[in-house]
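In this view, the complex is presented without one of its protein chains, the others remaining in place.
Chain nomenclature is as follows: A and B, assigned in order of appearance, with residue numbering initiated at 1 for each chain independently.
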Amino acid sequence: MLNSIGRILPDYVEGYGTVRPFMGAYENLTKVERKGVSALSNTCGGNKVREDLAELIGEIDIKDGMTLSFHHHLRNGDKVLNMVLKLIGGMGIKNLTIAASSLFPVHEPLVQWMKAGVVTQIVSNYISGPVAQAISTGELARPAIMHTHGGRARAIESGDLDIDIAFIAAPAADAYGNINGVQGPAACGSLGYAVSDAEYARTVVAVTDTLVPYPAQRVAISQEYVDYVVVVDSIGDPTGIVSGTTQITRNPIGLKIASQAVDVIEAAGYLKEGISFQTGAGGVSLAVAHFLKQKMLSKGVIGSFASGGITGYLVDMYEQGLFRALMDVQCFDLEAIRSFKENEGHQSMSASKYGNPHNKGAVVDQLDVMIMGATEIDLDFNVNVTTGSHGLIMGGSGGHSDTAAGSKLSIVVTQLIKVRNPIVRERVTTVTTPGETIDVVVTERGIAVNPKREKLREQLVDAGIRLVEIEDLKNMAYELTGEPEDLELDDRVVAVVEYRNGTVIDVVRMV
Amino acid sequence: MNRFYRSMLFIPGNNPGMIQNASVFDADALIFDLEDAVSIDEKDAARVLVSMALETFDFKPSVCIVRVNPLDTVWGREDVLQIGKYHPDIILVPKADPEAIGTCHALLQDIEKENDFKPESIRIIALIESAYGVECATEIIKGSSRVDGILLGGEDFTADMQIRRTPEGRELFYARTRLATLCRAYGLQFIDTPYTDVNDLEGLTFDVREAVSLGATGKAAINPRQLEAIHRGFEPMESDVHWAAEVVATWQQAKEEGKGVFALHGKMVDAPVFARAEKILKQVEAVRGEELINHVE
Partner (left out) sequence: MIIQNPSCAGAMESNDILIMLHPSEDGVQIQLESKVKKQFGRRIESVIKTTLEQAGVTSTVVIARDKGALDYTIKARVITAVNRSLGGGSYE
């Protein structure tokens, strides 16, 4: 069958089930149901603390086919997922589902559990490194499910993603299960991605290396959701927690793109009092923040909030008074963590509050301007950030689709060509984010507006922005690179890409 | 009268990534550098790479200049002979003196004949970077009818003079003034030396102002980030453009009424004032590529 953006999908995917095709970004349910949680009350009779992870794992009775969840606030420094699987792997348990909000190169040991059949399904919003490679080449028994950040919260709350045990890496916790992200050697700031897991899993285990006296301060996840507190030597490597890409680009092409993106923001009329803004942590995206800051300072504009993953750059803007608040689902660097501890206006938000389309209002819906990247973008403005042009998984939506759908002005900033690959192209390898939610593409060789945004187009032209058609960008790229050959992929589906509302926007086939 | 280029951006001649993206920065001219930016054992490779680039891309809207190696080295002549076949707009001759210019002129003459190019269609800019070069600049200009202008190489010049280069650039005052005057006298362009600290945009802005005030018509750049400040510096200020447009419009009206002199905002406008106004608008036209002077006659 075809979904509304013309991707060919199977009606049924073995190991996934019946496919509900994507029929539009704003096709909405009038009524949603949240699942009921069946959990034992106060399971452990008052003493939640366990000194030994192995002992606890014996106690909670992990069975074949269960779903275990993890959050990714410790990013490439996370030790908890590997630690838990190392203990479970040897117990003869099979067919586990790992629902980790993101997976990084550090999670390489997971590949061996996939091959051994201990783990047969993965549910995640972003996967990079050896696990991504292994999924792409067919090492996982069932297809992986790729969510958006908001979509994962939705799936957990609706029961689509039913979690048996949530292992929550806790930078600090007290003996009764109050968790915060601001103390201890692995302090990571906000714990936004772990909130739905804690609220909806049948069993919740806090794994910490820093036990603080009761009651813990600055509680992010509260005791009423937590069954156990396990104390281990270390939950994470602080150097891996900080993202590698939180520097402004020095590449003159990136700077040109960024400065043009700010011209677009201004021409579209958003450079005014109360502007809300989000940008990724990539070099070009950060450079957009840099140029926006200069414009806001020179025009005396005070914004309402900046949101998303928070970097030191946004903290700097906040501390200079350019935003009244930071809405933080995840801290990207040490500056952001410091600010999260110190600044009252630097608030945490859960993934559900951030981007779930089926709650009573997400922060993305309050967002004016979103700056985002793209691995590929097609003539309908559909964006791929899930697979590379070689077909291998190397990322995922994260908040991409959520913010594109919610924001009033979504701008893709990208070089037209990377390593000979035309970024603007006839057809993208995988669709992550539908084109109807993307407004503008800014490249070093031209700016294109989605033809569906006629009014925006007029505004930009009136303001003197020179525009080209997206076909022109594609042609310019192909003239330099040549036309890429079609990939030869296997029929087997190795991952299902779910849009934020749970419908299937695309599938990833085996390389 | 040749076109004036506000900016000339140096692009290392053996760097494919920078070459293929050179046109996106809207520099008025690009200098593909086969000399200082290329190590001795890659001279041959850079020559071929730039040749293939000239064959493949048109680099519009920028004009293409190639800086060859000095003509008294083993690479210099070969550079001109190879690159010439691909018809760059301009050859930038380093360590310029009258002999080098003469040699380059003769080589280009042969190339143009062999390849059926229009005679003298490949132009020359002289890169003057020695005390001797500054002092015999007149002969350099007269050394070839292809010479369209002079670029001052501040680093090598100060080294040759055995003086220190400073951010303020007082040590360049004489060379700048002399070359600017000379170029103006012969109707050529004088392009100022690049500002070497790419992170100091404030210093660059000051340096551009200095160059403009001494009569430079453009400035070289070693990083695309420098272009904005350079373009801003060499474009007439918006208030000047506004004034000039008003003068020209009123002048035309006055002419229709048969008046040769009139007053605008209480100031007298006569032929020299009108000429200055017209010049400003022409300069803007040349840069923006749009017609500002409405020739109704």
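Please note the rule applied: a contact is a pair of C-beta atoms (placed from the backbone, for glycine too) under 8 Å apart; a residue touches a chain by one contact, two chains touch by 3 or more.
All figures in this text were calculated on a predicted structure; none of them were measured in a lab.
So which of B:Ser7, B:Ser23 or B:Ser51 would be touching the chain we can't see?
Considering the complete complex, B:Ser51 is the one touching the chain left out.
Taking the full complex into account, find the residue in B:Asp41, B:Glu238 or B:Glu257 that is in contact with the omitted chain.
Of the candidates B:Asp41, B:Glu238 or B:Glu257, B:Asp41 is in touch with the missing chain.
Among A:Lys272, A:Lys299 or A:His390, exactly one should touch the missing chain; which is it?
Touches the omitted chain: A:His390.
Over the whole complex, note the residues of chain B touching the chain we left out.
Touching the missing chain: residues 16-17, 20, 41, 44-45, 48-49, 51-53, 55-57.
In the full complex, which bits of chain A touch the chain not displayed? Write them out.
Touch with the absent chain occurs at residues 389-391, 418-421, 480-482, 484-485, 487-488.
Simple rule for what comes next: only the chains that are shown with their structure count from here on.
How big is the gap, in whole Å, between where the Cα atoms of chain A centre and where those of chain B centre?
Between these chains, centre-to-centre, one finds 49 Å.
Note which residues of chain B are touching chain A in the complex, please.
Against chain A, the touching part of chain B is residues 20-21, 24-25, 223-225.
Hey, which residues of chain A end up touching chain B in the complex?
252-253, 255-256, 444-445, 480
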